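A single protein chain has been omitted; all remaining protein chains appear in their positions.
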Amino acid sequence: MASVKLTKVQKVYDNNVVAVHDFDLDIQDKEFVVFVGPSGCGKSTTLRMIAGLEDISDGTIEIDGVVVNDLQPKDRGIAMVFQNYALYPHMSVYDNIAFSLRLQKVPEDVIYEKVTNAAEILGITEYLMRKPRALSGGQRQRVAIGRAMVRNSKVFLMDEPLSNLDAKLRNQMRAEIILLRQKLDTTFIYVTHDQTEAMTLGDRIVIMKDGFIQQVGTPTEVFEMPKNLFVAEFIGAPKMNVFTTELVREGGKFYVKPFGAKIEVDGEKGELLAKKNVSTGKVILGVRPEHMVLAHANEPGAIPCVLEVNEMMGSELHLHVYTEDGTRLIVRVPTIGLDSKEREELVNGAKLYVSFEGKVMHFFDHETNENLLN
Amino acid sequence: MKKYSDLEFLRLSKSEKFFYKLASFFTSIPRAVARFFVGIWNFIVKKIFGTIASEIADVFLTFKNGDWKTRGSYLVMGLGLIARGQVLRGLLFLLFEIVFIFYMITTGGYWMSMLGTLGRVGPHEEYNEILDAYTTVYGDNSFKILLYGVLTIFFIVAFIYTWRLNIKQSKIAQEYEEHGRKLKSGRDDLRALVDEQFYKTLLALPLLGILIFTVMPIVFMILVAFTNYDGTHDGFNNALFTWVGWKNFGTMLSWEGGGNVYSAAFGEVLTWTLIWAFFATFTNYFLGMFVAMMINKKGIRFKKGWRTILVLTIAIPQFISLLYVSKMFAKNGIINGLLLNWGWIDQAIDFWGSTAHNALLPRIMVIVVNIWIGIPYLMLIATGILMNIPADLYESSRIDGANAWQQYTKITLPYMLFITGPYLLTSFTGNMNNFNVIYLLTGGAPVNPAASSAAGSVGYTDLLITWLFKITTGAGAQYYMASVIGILVFVVIAVISLIVYNVLPSIKNEEDFQ
Partner (left out) sequence: MNETLEKRHMGLRASRAISNTIIYVILIVMSVIWLFPFVCIVLQSFRVESTWQVGYVIPQKWGWDNYVALWNSDFKRWYLNTFVIALVVAALQTVIVLCMSYTLSRFRFKMRAGLMRFMLILGMFPGMLTMIILYRVLKDLGLTQANAVPGLILVYVASSGMGYYVSKGFFDTLPKSLDEAARVDGATRAQVLTKIILPLAKPIVIYTILTAFMGPWGDFVFARYVSFGTSAGMNVAVGMWNWLTPDMINQRYTMFCAGGVIVAIPVAILFMCLQKYYVEGVTGGAVKG
């Protein structure tokens, strides 16, 4: 139960490679924060610096108001779940979970109480006497979590805990982590490369790239107001369609001209453009696949496309199309809105039209890639 | 040489590809060597001198910014730490300083002053009034002077390092005090030795052992190569020994007047050492791999049994097996006895040779017996690696239409070579120094008449390492020559390792299995 504060934290390796730049972050007590980003972005390094497994090159890390830079991992009041679980292979599940308590010289009956309690919560009571190698991936994961649970630590660190599980198990464990969080009621820092995990688990998400923080915000904020093109493309699946286009202002109204069409930027986005007095000209336009719709040829703003691949996902179709100038777009179409005849027409090579509305557009500077409406 | 791009290279014919690769291999050697020397140069200039310069600068700067406690540490080590409460550390520094000064005054100074000459007064006759006769009086001891001189130099270097460390820590302590941060107490220091500083605890004893029993003797023996230390100049009883500069290297490599026995012997022994190392390494390597593949073949039974029989030569101490085999092949040994009994020969074969004109047979024999000793070892290694080759490589190559031989040359062999490349290198250098096999089998015989007058009477199967041994135990005991040979062995091994490490990776990239 503690806050974590990182101030200007840097990680420079011996070969002068900078893994983390000026990392500033305030994590509130009992908050669930997710670090997300592509591999090599410095998210794990940051977590390991908090844990005390990596030296901090510069800056300070405070846990509960105490600078922990020079403290050993065991003295920081943290618990950690590792990506490969790091279960001690020569110990039974019971001994694995009890290990940290034994090191603290907790009396055996208290240990028994705590371990069986944790095992109960995680549903691994019947495996307590087994060795880790006799467990399935999901069970190992639970043991690893159990080991971290019994420590009653101030901060709970998780380093890609689900990435070694298959897709189905991953969904299940994700739900269980949400439940666990409600039970433990402590501060969580969670590292993942999977944006779905980040969106579903985090109170706040920290998106990183090349050692720099790109954006910090709630799932809604990062989804609806991505700070830059990288965040916009990273969050959401399939990823956002982006293309360079012209922003023009005619009679107080803004228009974009993608692929020969002309679409008015209306609603909130239009007002914001006007308020910020965004200069017209070349911009990068982003539209999420779910915000693109199939249109008729004669509709205003309809963009002619050719269908390349049609992925049937069950509740929706992912249509991969390309426009006349060869730009590839993805369109998400709910199957519920299509009758069977319309669906049959969606074969590879079919000509079709897509359109989108002004209020769903995202605008990015074509040089800095920053969001123009920020 | 013309450089081809990847796509151009692909268009070359098979032979063109081969020669292109060959040419780029040889053209890359000078570059690799050059790179190595540039690396050494950079290391010396930037790393060593740079470090020394910045350390000296820091020493002055620390003095300038230091308070009296820090400045005092320049004279009384540990003062700054004791004054700021790091008593344990400070006392250790102080203790070291006291021990050092005491040592230098009592004995160290003497050794250092004698190091330049290795002793002034040798053993000599002096008139003894009590006995009313001339008796031998012993003077300085060159051996001890050299030994303790080296030790004293080590000690001085250690002192300078410690002194510097003391200043560094005083500076840190001062900074901590100025910023109001808490210094580590003696108890913290001790606790750290089983935690974040645990490596110091673990390494202390092993490294001390290596320093005293490996590094120091090597330094000493390198220095011996520049003296005339031998049986008649033993430094105490017979006569002192002293520095002679590069003379011994000149004798060995014959720039001190040509045609001497040493340089002739050295050329022959070095050549044989390299030939031996080559055959000993590669016969074992390929035959061992072959045996492993035979035993591992599908459908062969008693796999474990075959392996156990072969492994016997590893399990039984070599001095028994090698000595016994050497006697088995003696002129009156069991092999000759059996062959005579069976009537296959009518005269005993002189397997180990006794004259120069049958020197080839013993050379072949040591290689053959070495195969007997070495195959099991390689078989174990090859078995382990062969089982790790992913089975799907073989499956996919079979679908592609490869036969057994093609599978061997295109998959098994490249894989083995890639994995065991470094092992081959250590095995080669190990064989160059393979004392046991040669000494126990032949003792170096047959004696080489052309070179026999060189100390230790060199033989046709002698390696540099057995020659070295013979010299030290021989009549003249020319230790300085032994140590010249030792240094030359080091140079040869270092050069070979350097070439292999620098050149191999560049041509191995294509066989990358990782």
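Points worth noting:
All chains are identified by letter, namely A and B, in their written order; residue positions are counted from 1 within each chain.
Here is the rule we go by: a residue touches a chain if its C-beta (ideal position, glycine included) is under 8 Å from a C-beta of that chain, and two chains touch if they have at least 3 such contacts.
All figures in this text were calculated on a predicted structure; none of them were measured in a lab.
Touching the missing chain, out of B:199, B:344 or B:405, is residue B:199. Considering B:109, B:217, B:267 or B:449, the position touching the chain not shown turns out to be B:217 (whole complex). When you scan B:72, B:250 or B:337 for touch with the missing chain, the hit is B:337.
Residues of subunit B in touch with the missing chain: 143, 147, 194-196, 198-199, 201-203, 205-207, 209-210, 212-215, 217-218, 220-221, 224, 291, 294-295, 297, 299-300, 306, 308-321, 323-325, 327-328, 330, 332-334, 336-338, 340-341, 372, 377, 380-381, 383-385, 388, 419-423, 426, 429, 433, 435-436, 439-440, 464-465, 468-469, 472, 479, 482-483, 486, 489-490, 493-494, 497.
Those residues of subunit A that touch the chain absent from the view are 51-53, 72-74, 78-80, 82-84, 86-90, 99-100, 103-104, 147, 151.
In this text, only the chains that are shown with their structure count from here on.
If each chain is reduced to the centroid of its CA atoms, subunit A and subunit B end up 53 Å from each other.
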